[in-house]
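This is the structure I have questions about; it appears just below.
All protein chains of the complex are present and in place, except for one that has been dropped.
Think of it as A, B, C and D in the order they're written, each chain with its own count starting at 1.
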Amino acid sequence: MDMETLLQYEWNSMWPEFTILLTAVALSLIDLFMNKKKDRSLLIWLALAGIAVAIVCLVLQFDDGVVSILNETYRLDSFAKAFKFLMLIGTGFVLLLGVPDESTSVRGEYIYLILTALLGGMMMASSADLITLFVGLELLSLSSYVLVGIRKTNPLANEAAFKYVVNGGIATAITLFGMSYLYGLTGETNIYEIQGLMGSDVVTDNRFLAVFAFLMIVVGLAFKITAAPFHMWAPDVYQGAETPVTAFLSVVSKIAGFAIMLRLLMVPFVFAPGTGEIITPDGISYETLLVSVRPYLVLLAIVTILVGNVIALRQLNAKRLFAYSSIAHAGYLLVPLAALSELVFEAVWFYLTAYLLMNIGAFAVIHVMSAEEEVTVASFAGLFKRAPYLTIAMSIYLLSLAGIPLTAGFIGKFEIFMSALGTEPKRYLLVTAMLAGTVLSYVYYFGLFVQMYFRPSKRQTPVTISNGVTAVLAITAAGTVLLGVFPSIALTFIHDHFQFLEIFNP
Amino acid sequence: MIQNMLESTPSYLQTGGFFLVGVAMLMVVLGFVTYAILAERKVLGFMQLRHGPNRVGGRFGLLQTVADILKLLLKEDTIPRDADRPLFIIAPVIAFAPAFLVIAVLPLTERISFANIGVGLLYYIAISGITTIGILAGGWASNNKYALLGSMRSAAQMISYEIPLVMSVIGIVLLTGSLNLNDIIAEQQSVAFLFKQPLAFFIFLIASVAELNRTPFDLPEAESELVAGYHVEYSGFRWAFFMLAEYVYLFAMASLTTILFLGGWQAIPYLTFIPGAVWFGLKFISVVFVMIWIRATFPRLRADQLMSFGWKVLLPLALLNIFLTTIVIELFRSF
Amino acid sequence: MSSVPLSAYLVTALLLFCMGLYGALTKRNAVIVLISIELMLNAVNLNLVAFAKYGVGASIRGQVFSLFTITVAAAEAAVGLAILIALYRNRATVNVDEMNTLKK
Amino acid sequence: MGESLNVYQNSYLFVIMFLILALLLPAIALTAGRFLRPSKPSAEKQTTYESGIEPFHQSWIQYNVRYYLFGLLFVIFDVETVFLYPWAVAYQKLGFFAFIEMMLFIIMLFIGLLYAWKKKVLKWI
């Protein structure tokens, strides 16, 4: 590769990544050479500025077509843009949550590890090669492991981090194992090349191996998106990590997980032959792989929804409760995928947007309250008396999480139901599971309502909220309602700027 | 001869031939070790204005080391009660085996070379790293505080200096474009890498001295400070194998230095009539001599100085060397 | 010397992988758990390299992939060990069974 | 082709021979030693040596965390050479892009070193 080829590349399509990378590097250097005792909140603002620049760069690219550079390993299509957009915004919120006030401080590592994790997520969203996908995945994972354990002297954090490393490591290995077969079947690591080669005789002769690879990848990624039964780590990790980190894991990391899941499961396998045989007049042909494996995906989604919701019923610790709640939401998000619906990208993207707003908001509330004590469900008692606005914001998030109309969560859920019922044959099983899950979720979401509004409080002091958190609360609450009342903002936005089907075109 | 064997189709007979070659090489190495120890003591003596060994085997103490070895062979071999027995027994083997194994890829002369593999240099670096495990295992298995401390220090030192060592040769790899040691020698046809890569040579030499646990980097076994280091519980021939490993490494490292920086068997221009083996021998001996010389001259470093030097001086320098080398290559390419 | 068939590599890799998985899920010593994970990753490497040599459309990509796997595995091991050390300093245990303070 | 394949296979055969020898030598030497050397074990002899005093505690104690830190650093830097070596080998064929890429890589490595340096990881006890 010489200079000319190099200059031909549209490097500007990588500007968002470059910005984040440069910010992370610069911040780490500044942190290193900064006076130890000095307050680190300046770094957070710098990081936020970096994210803002990245968002601007990304937005400016919205209407560009597909750009594919670096030997087709990096690819900027609508899908990537849409998910990167969400991740950037989510990380911005997380950073705002971490803005310290008078009584707290922030570690420099926290800031730039979040940025590197974000970078990993962004790579995952826009890479078109197994290797880069994997590197992105690991960049995100490794940064997250450290982030979880960043409170070195806290045994809970250590334990959470270790569990995360072990579970994450196993997941990585499983995914990789699947990927290795994918490579073995085609001799390629570029997913679009693989897509093209999937119809070859070798693959057709080894259909079971293709299905096996697919399922391995699914299992590995299921860890990442906390789909049951691979969710075991999530409650422990969410509980042990600092709340902003938890918010990051449950939102940005999950968005990235879904990005990689959609791309890695849909693109290479879309034309792959499956195990079932269809007898046609011309002879025997095979159903597509996605059809063959659908029962497993359906099962995964159903189990996730049920496990998340049922176990959430018994949780007393607020973070664990929301961990299970986010497991359940992962289940909902799997529904369009398992249904193989036409709406899959739109539904997942919109739901992730809603999920981002409401979940970050909910964790912001927990973050505010964790300044006093370990937050349990009972800590919410009488919150309305102590902090009415906080309570109202929390109510909005809870309503949205429960899927009550006029909130973004409802529209998202509506779209997911649409996706499951709008395909032929209709996926009644998925719908039933989701229905049961939603009703179960009422119990614990409204249980929090009971605490906040009906129960008397143990404390009388008002709750102090830092400015950063106030901003997050205000934006997310407003966003949740706004997207609930005027969903067309987001829906037309998708329609105007994103052609998700680009993802399939090499 | 060996070259023909390498090119012939594998067969049992030829495998047996390899074995014999290996045995021969083993003998050479053992002979080297025997006389290297003697030479070291003699040279040290000479530099310190004393005689060194001069009783056994004539005036020059030629049989001194042989006698030492025999003594070791006849010594009682004790294994501490509290030791981890299997590990204790196997540790010297783990330490020694890689030392001999790396010699397999070193081309000594044009004709005397053994395995000719594409990634010879990488092979050397990878295999030599295993010795650290042997040392750690020995220290751990002894269940002795001195031994453990010694082995930990030794391991820390070896791994710390391994990185500059590994990084310094990247300059050579850049210039050669191959990891094959034969290719590297061929590349030095006109100019030895000593002149093209002086910085790398400097780093490599220091790092290799440290790797060999020799003065001034001999903290792990500093008798005067640490009782004896990781092998304090070892006696008899088991101890001998740790020592053997060290001197075999001296052989290997000196050969490698010769190959990488001094052009191996390549003759100095206009002196091509002298056979390669002689050239190699000369270069090799001078490297060994320099190492002994260093030992005689420099005082021992303090532990913290030792680590700081490795990480804060050598490693940045090694990185700098890579940087400079690429820039120079780029410059040559553009003009 | 006849070359070893691809399937032998694959079976070996599969066995390694299963052993690693088994170890990672059942062993109590945290260090062994980490080692088991490395084993799984090495099984992947074996697969990749075998495919790169003998697979369909054999290409260098598999080897490149395995390089990345190795590096990332090392980074992962480093992070895992670092966290384990922190844990050990706080709790003085590497027994996975005792890591149960996070509940409820 | 045949010849280079032979060289390839023979080279590893050589390596295996060397390995066998490297294991044989200790085995033979130690076995020979067993017949030659005396063996009169006693409890005194078999105690661990601690400069003459009775050994106390197990020595398998928790040792200083520094060693681990150096171990971790080593792992990271050593593995990074995995990228440096192939790059260095192929550098002449790769061109300018590889130069930029590796410079970035080395700078990143250097920042990592700097980080460890500033965080006092490189400080020995």
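Convention: a residue touches a chain if its C-beta (ideal position, glycine included) is under 8 Å from a C-beta of that chain, and two chains touch if they have at least 3 such contacts.
Simple rule for what comes next: contacts and distances are computed from a predicted model.
Candidate names were "NADH:ubiquinone oxidoreductase subunit M", "ABC transporter permease", "Heme exporter protein D" or "Hydrogenase maturation protein HypC", and the UniProt protein name of the unshown chain is "NADH:ubiquinone oxidoreductase subunit M". Every shown chain that the unseen chain touches in the whole complex is listed here: A.
Remark: the omitted chain is touched by one listed residue; of A:38, A:314 or A:426 this is A:426. The chain not shown here is touched by just one of A:278, A:378 or A:501, and that residue is A:501.
The chain omitted from view is touched by exactly one of A:270, A:310, A:418 or A:478, namely A:418. Along chain A, the points of touch with the absent chain fall at residues 342-343, 345-346, 399, 404-406, 410-411, 414-415, 417-418, 421-422, 426, 431, 435, 438-439, 442-443, 446, 449-450, 453-454, 486-488, 491-492, 494-495, 498-501.
The rule is simple: only the chains that are shown with their structure count from here on.
Look at where the CA atoms of chain B average out and do the same for chain C: the two points lie 32 Å apart. Our note on geometry: chain A versus chain D, Cα centroid distance of 40 Å, whole angstroms. In chain A, no residue touches two or more other chains. For chain D, residues touching at least two other chains, in rising order: 9, 71, 78, 96.
Across the assembly, chains come into contact as A-C, A-D, B-D, C-D.
Across the complex, chain B meets chain D through its residues 5-10, 14-15, 18-19, 21-23, 25-26, 73-83, 92-93, 96-101, 103-105, 114-117, 122-123, 140, 142-149, 152, 155-156, 159-160, 162-163, 166-167, 170, 173-174, 177-179, 227, 232-233, 236-238, 240-241, 303-304, 306-308, 311-312, 315-316, 319, 322-323, 326, 329-330. Chain D meets chain B in the complex at residues 2-3, 6-15, 17-23, 25-26, 29-30, 32-34, 36-41, 43, 45-51, 55, 58-61, 63-64, 66-67, 70-71, 73-74, 77-78, 81, 84-85, 88-93, 96, 99, 102-103, 106, 109-110, 113, 116-117, 122-125. Considering their complex, residues 10, 13, 17, 20-21, 24-25, 30, 33-34, 37, 40-41, 43-44, 47-48, 50-51, 55-59, 61-62, 64-65, 68-69, 72, 75-76, 79-80, 82-84, 86-87, 90-91, 96, 99, 101-102, 104 of chain C touch chain A.
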